[in-house]
Every structure is written in C-alpha cells, then in structure tokens.
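Note that one protein chain is taken out, while the other chains of the complex remain in position.
Labels run A, B and C following the written order; every chain starts at residue 1.
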Amino acid sequence: MVKPEESKHVCNVDQFNIEKGETISTLMKSFAGTGFNAKRLGMACEIYEAMVKDRKCVKIMTLAGAMVPAGMRAVISDFVRSGFVDILVTTGANLTHDLIESIGCHHQQGSDQVSDAELHEHEINRIYDVFMPNNAYESMEDFIRTLKFDKTIPVVEFLDFLGGELERLPAEAVRDSILRTCHEKKVPIYCPAFTDCGLGIQLAMNNRGLKLDLFEDLNRMIGKAWDSEDVGVFIIGGGVPKNYTFQALQFSPNSASYAIQVTTDRPEPGGLSGATLSEAVSWGKVNEKARTITVICDATIAVPLILAYLKDTCTA
Amino acid sequence: MVKPEESKHVCNVDQFNIEKGETISTLMKSFAGTGFNAKRLGMACEIYEAMVKDRKCVKIMTLAGAMVPAGMRAVISDFVRSGFVDILVTTGANLTHDLIESIGCHHQQGSDQVSDAELHEHEINRIYDVFMPNNAYESMEDFIRTLKFDKTIPVVEFLDFLGGELERLPAEAVRDSILRTCHEKKVPIYCPAFTDCGLGIQLAMNNRGLKLDLFEDLNRMIGKAWDSEDVGVFIIGGGVPKNYTFQALQFSPNSASYAIQVTTDRPEPGGLSGATLSEAVSWGKVNEKARTITVICDATIAVPLILAYLKDTCTA
Amino acid sequence: MVKPEESKHVCNVDQFNIEKGETISTLMKSFAGTGFNAKRLGMACEIYEAMVKDRKCVKIMTLAGAMVPAGMRAVISDFVRSGFVDILVTTGANLTHDLIESIGCHHQQGSDQVSDAELHEHEINRIYDVFMPNNAYESMEDFIRTLKFDKTIPVVEFLDFLGGELERLPAEAVRDSILRTCHEKKVPIYCPAFTDCGLGIQLAMNNRGLKLDLFEDLNRMIGKAWDSEDVGVFIIGGGVPKNYTFQALQFSPNSASYAIQVTTDRPEPGGLSGATLSEAVSWGKVNEKARTITVICDATIAVPLILAYLKDTCTA
Partner (left out) sequence: MVKPEESKHVCNVDQFNIEKGETISTLMKSFAGTGFNAKRLGMACEIYEAMVKDRKCVKIMTLAGAMVPAGMRAVISDFVRSGFVDILVTTGANLTHDLIESIGCHHQQGSDQVSDAELHEHEINRIYDVFMPNNAYESMEDFIRTLKFDKTIPVVEFLDFLGGELERLPAEAVRDSILRTCHEKKVPIYCPAFTDCGLGIQLAMNNRGLKLDLFEDLNRMIGKAWDSEDVGVFIIGGGVPKNYTFQALQFSPNSASYAIQVTTDRPEPGGLSGATLSEAVSWGKVNEKARTITVICDATIAVPLILAYLKDTCTA
C-alpha cells in the first residue's frame, strides 16, 4: 500500500519518444516509466532481469496455452537455452505440439473465419487461427511406437528420456525443440496433467509397458520447492502448471521471491488463472516481500518481448 | 451461416416485461428471445432441457474454477441428484473443497480488499473474496489418514470409494456433498489432474499404499465416449476437464450432439478454455449438427440460473 | 480494508439450495451470501434496494451499450416507471433504437455467424446477433421531419419534448418507450454525445432550425449534482454517460453515497468504463463511505435480474 505522502516522491510518468530503429529492450525500459499494462510489461522485464542476475534464484516457468502452435516454440526453447529457466512446468499440449514439429510436421497459418465442418471433412484441426492436419497424429504415433519401456516412472523422467530420443531426428527439426533443449540443459519438465494430451493418449494406447507414477512427480516437485531457498516463477497463462507450482511452494517452507504472470484472465470470477499474485501471498506461495507483477496481455505478444529484453540485458 | 433471405423470417427481438414475483424459469424463457448473452443464457437453458429430455443422451458436466468455495456445492450436487449429469469431469480443487465442507469446515465470506500478508500471518487462505482457514487442511488430513488402501486403482474408482466413505460423516454435512451424491447416483467422477490439488497432495504424503493408474482412467473415459452414441457436454469454466472430455470424444467415433459452455475466457488468445464450440467441430469433438451455445458469464451467476430453469421444466 | 481479526467474525459462505419455482428475488438473496460475481450481483440488489428506500436519494442511471436492440427496452422503462430512476444519462444510440421501436419498426433476432457482405447487400445492419433493417432510418426520418423547432435548447429539453411527441404514436408501440416513460415521469434525460447517434445525425440534416446548447446541459447536470445531497448511481456499461455523471459529481461538493456498476471491462488498461468505484473516491465522485459494488457481467443478464429483485422488494 503506497502512502500518499510517499506518492509525492514518485516519479513523473515518462512521456517517452520512439526512435527509428528502436530496439525492443529500449522500448521496454521506456515502458517501465509509464502506466497501465505498458508499465507492467516494463516491470516484468526488470523483475525477470533481477531473477536472472540473482544467482541463487531457481527460475520456474509455468506454461499453459497453445504457445507452440502459435509459433512460440523457439522462443520458449531460447528461454531454456539462455539459462532463463531452471524448471519447466507445462501442459501436455505444448509438448505434443513440440514433438509434432520435431518429427517434421508443421502447424499452418489458417483463419478463424472458416467452416469448421469443412475443415473436419478435410481432417484439419483448428486452434483458433492455426491449422494442424490430423495426420500429424499418425506420424507422432509412428515415432512413439519406436519407444520401448517396461517400467513405472514419473512423468518428469519419461520426458527427459523423450528429449534424449529426439536426437535421432534431423538436427534442423529438433534444434529449437523444447523437449530436446530441456534434455540438453538438464532442465526438468513437470507435466501434471500428462494424460490430458495427444502424447499421453498415444502412450496409453501404444505403450502398455509404461506406467506413470504421478505421486513421485509430486514428491520431486515439492522436493524442488523445499530445496530452493530463492524461487522465481514466470507464469504464462495459468492453469494446472500455475497451480501445481504454487501448491509445491505452499507445502514447503519456502515461497517465491519473484513472480511474473502473463494472463488475459481476470480475478473476479475466482478462477486460479486470473488470481492475483497478492492472493498467493495469503497461501504462503509467494513471499510478502516478493517483487511481483501481472501483465494483462496475450502471451504471444508479451513473452517474445520479455525474451528480447533479457537477451540484451542478461547475455554476454 | 444464416442466409440474409432466411433472416427475413427471423423473429423480432422480444422486448419482454418482468412481473412481480417473476420466477427464474420465466425470465430464462424471455431471455431466449432477446440478444447478446441474455439470449445465449436462454438458449443454454433450452439446449440443456433438450439434453435431459433426450433419453439416450449421456450428459457430461466438466467443472473447473472454485465453484465450491463460492457457495455452489449444493447447486452442483443438485445437478447430479436431479439426473442432469451422468459423468462428472472435474478439477481436484472442487473435490478438495467439497471434502472440506463434508468434514465440517467452512469457507467464509471475506473480501478481496484485504492485506494478504496479514491473512497469511493469521493462516487464512484467500480465494478471491472467500477465506478458508488453513487448519481445514489439518482436519482433512485427519480424515484421510483413516482411509486404508494398498492397491493401484484409477482415480475414478478411488473417488467413488471416497464418496462412499463420506457416509461415516454427519448426514447434515454430507447431504449436499458432490462426492457423496455422485457415489449414491453412480455418477463416475474423472479427475485428470488429480495430483494438482490438496486432496491429491495429502494422499501422496499419507497413503503410500495407494497408487493411481491414470492411464486406466483415460481408457475408461475413452470407453465412455466410445459407448455413448449421443453425448451432451456442459462445460463450466474450461481447463483440463474440458480438454480431457473433448479429447475422449476426439479419439472415439462419436462426437457431442449438444454442447453448452459457460466461460469468461475469449477465443483470440488461442487457449482451450476460451475456444469456441465451433472450433471443436473441426477436431471431431462436437458434431457439426450439434446444438451448441457459449455463455460469456461468471459461472456463479449462470449455473444456478440454468439449474433453476431445469428444475421447473424437467422435474415432476 | 478488512482486518483479519474481523474476518473471524465473517459469515460462512452460504451453500444455498434452489427450490422448484424459485423466484429471482429469492435467488438474489441467496447470492448475497456467496462469493465472486454471484455475491456481487446479490450485493448490487441489496444496495439498489437501500437506494430506493432512502427517500432523499437521487437515483441516476447511466446507460451505455445496445440495450434496446437486445430487448431491454421495457426493462429500462420499468426502472423509470417504478420510480427506481430519477435522472437518466444515456448514449444516443439507446434513444435512437427506442424511437425506432416507437414508430413501429423492430429489431430482429439474427446471428453473428453470417456474411456481413450479404447483410449489407440486403440493407440489414447487424448489432452482434441482432439485425436492424436499414429502412428503419427512413421511417425515423419521416417522423423527425414532422417535428418543428426554431430555437436553441439543451438536449435534455429537446428529449423531453420528443418524449411528449411520442404520444401521437399508437399506444401499444410507445407504452414501454424509454423516451415517453421519462417524459411522463418527469425524469430528465441527459445525452452528452447526442451528435453521435442516428437521431442526432438526422436532426442535423433535417431540422436546421434546431440548435443544441450542450453547455447548458452541462450546467443543468452540475446543478443537479449540486442540489442533491444524497446521490446513488447505477452505471450500466460505462462510457460517456458514466464519465459525464461522475464529472458532475466531481465539480460539485457532493459525491455519490451509493454506486452500482455493471460492466465487462477491467481496470488495468486504464479506461473509464473498467475503472473501479474506489478510484472514483480519489476524485471526489464517490464518497469514501459509500456503499458500492461492481458486477462483472453482461448487462443484458444482470440488469433484468436486479429489476426483478426490486419489483419484489420495493413495490407495493
């Protein structure tokens, strides 16, 4: 709560100018001195920069929404490759679509102004304005059938194994793979609703030897929270990945020191994806002294802008 | 796609009046002749009524969002008790909060204008404007420790077992329990992200004998889709429950003939919770001839109104 | 700011039941004991009831959005007829569409899934899922040409005159007219952006003798604020009507004692329609002790529910 007395010392709003050839990082710095969501985005950049520069901070990215279909696969991978993410918690869909690109299938620029009945007839699945031919599932199935298991493992271990298996595929196709980059950088991937995606369903149907131990995932995730004194979370889109990460912090003595949230949801209907980061303080998920900001923006716009800022300010 | 020629035959907007003592069902009927979300809500009532009156229709409710903390526990249970739901697919949170009420703890009317740091100090967790004292978790843990297992089962089977166990508790506290009502009415509960809730986490910590087989849940859910020629879905809030249900329909030869969605999300950012029901047609999740409607409204407002309508039109 | 100590005394969330034949007012009372927007809607009903029962309170309704095309003409009129509104501040569009219904033209139930190019060819204008044949403007023009003026008047005076002129039209068509009901009940209508509507544009083109004195409107509106010690505002949809009303309160020594807002906008992007009622306290538009609530809901759903509640609780 800012006291009005203090407000006398606050800075003026920066009525900034834009130059020709303006870089993203320069604009994000200008944004930090403005208002509304431009300011929030500028602050998100600053807080993430502090997270990266805080050597003890364990940086958790939580990922929901169809980021890979929308063209954000290399952006997410670059967060991992650049060392901006230490743990990834994600929906299964982003992994499924990452795998689809890895095996050489592609998402297509489509349209939302289209007959879905005709698309269905042509076996093209729509994700808002992105199309994915349904035969991508068949190609994925062919690949999945080449995997051999006969054990019970947590999902986090299976996903690391899968990332390694991608090395068999053409280098160009997997260079920007999220699964493979996480495997290479030893960034664990937690996927709490793993049976809720195409990859999960195909494993259920084709690999009867594989059993998943999701309680073990949970124990390991809580263990991570327990072991990390200094945690920063970067929440993209909310959902189960957000809740699962916050739950691990709730059931450990630690809480996040940094928290950035990019969402288009709002708090009043009470759903977790729109819940404020302040609310998380009451649960012990976020520290009351944490630096936090929520940016109300489509993640496909905000997340690449944050990456570009970090590449300019946090890489050699 | 309505042809303008046909539009000449469309009805006038009903400039309806409201009478003193107006019942909900009467207003919903008026709404069906208007525009915008009032019309959509009126149509949702009509479509749900058709679903109930179609004896072959298997009615699936998907439930996300903090409906129980917001006071909607008896409303959801009443959908089940009245025969308006045949399968429930839900987040773990709603089951956790249902259990908390069942063991005699309560959610409290709070406020979002509050210091979350002070709440944390007083061990009160906030869910938007609802408070939940943290010791509810301890009471829940005491109850969970009384449960004995030593086997590997799908979540759907465990939840049915749990619903039965609630009969040990005081009748008044469990009368409107979702878990118990589903057990009584033999309505299976699927919970695909079960480790992502307080109940799941406490089972992981306290009941080492229990192992969950989520692949078996998936197979059973797909089996349900495969066996149901005529499916109607009532989607509250999206998330994993929506995706899991639609995925089962996608991987079966059947698709939904009726679909009603209550959400505050929007389609353009590409997330599943805001995706249109038309998009689901391209995937084969919803039939191109299905009767569908999306109501853009907080579920705490729309869902009770729909229940009241159904009670007047579909019960003896 | 609720203190956590006080929170110990807060009530439990009411896990309410719904009965067959449930009336709207009963449900709204239940809602007041819940959470999220259901609670907010219940509180809006309670606050409006208090406004009506506070004999000294001057009740201002501000109206934006296409409420008349969506079938809410009689609902708005009934607020006026029942004495729930003392001053109406509105966009011109609602008056234009009210006039269109008054002269015997109708809005039609259409669809948003339609070719707008074909609609244009057929001279049908679309307002989301409502159609309005363009020839309604011609009928309106014929009526407007029958009006005779040769003076400079404030808009508020012109609109009262227009309401009186409607008595020439068939009783059935004007019974639920907003313009006519306001004229009868002597409720002044302020329309600050009057040249921004079909009615305004046709007057500009056809009635060269009429001149509008919008400064005089402003002075009268500020005078109303100045004279009303006790003000309650019911804000439907924000926009210029909200700002104009709050501006009058800002430039008078009085501020609103009650404020209810129904909107789907959110505060973070900084626009007035989504601004919180708390923000209005800083400007002196709303009293810091005022009873206020914002309901995040489509007005076509919330406003009829509030009317039904008031008819049950505030009329003989």
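Simple rule for what comes next: a residue touches a chain if its C-beta (ideal position, glycine included) is under 8 Å from a C-beta of that chain, and two chains touch if they have at least 3 such contacts.
It should be emphasised that the depicted structure is a prediction, and the values quoted were computed from it without experimental measurement.
Colleague: Who touches the missing chain here, C:Leu99, C:Val240 or C:Ala308?
Modeller: C:Val240
Colleague: So which of C:Asp14, C:Asp78, C:Asp217 or C:Asp312 would be touching the chain we can't see?
Modeller: C:Asp217
Colleague: Considering the whole complex, which of C:Thr23, C:Ser228 or C:Thr264 touches the chain not shown?
Modeller: Among C:Thr23, C:Ser228 or C:Thr264, only C:Thr264 touches the chain that is not shown.
Colleague: What residue numbers in chain B mark contact with the hidden partner chain?
Modeller: Touching the chain left out of view, chain B contributes residues 35-37, 40, 266, 268-270, 296.
Colleague: Tell me, which residues in chain A touch the chain that this view leaves out?
Modeller: Spelled out for chain A, the touching residues are 1-5, 7, 10-25, 27, 30-31, 33-39, 41, 66, 69-75, 78, 101, 106-111, 113-115, 118-119, 121-122, 124, 127-131, 176, 264, 296-298, 300-302, 304-305, 307-308, 311-312, 315.
Colleague: In the complete complex, the non-displayed chain touches which residues of chain C?
Modeller: Here the touching residues of chain C are 1, 64-66, 69-70, 93, 112, 115-117, 119-120, 124-130, 192-198, 200-201, 203-204, 211-215, 217-219, 222, 237, 239-240, 243-244, 247, 251, 264-273, 275, 278-284, 288, 298-300.
The working rule: only the chains that are shown with their structure count from here on.
Colleague: If I list every residue number at the interface of chain A and chain B, are over half of them used by both copies, so same, or under half, so different?
Modeller: Same: most residue numbers at the chain A-chain B interface appear in both copies.
Colleague: Quick one: report the Å distance separating chain B from chain C, using the average Cα coordinate of each chain.
Modeller: 34
Colleague: In whole angstrom, what separates the CA-based centres of chain A and chain B?
Modeller: About 26 Å separates the centre of chain A from that of chain B.
Colleague: Which residues of chain A are in contact with two or more other chains?
Modeller: Each of 266, 268-270 in chain A touches at least two other chains.
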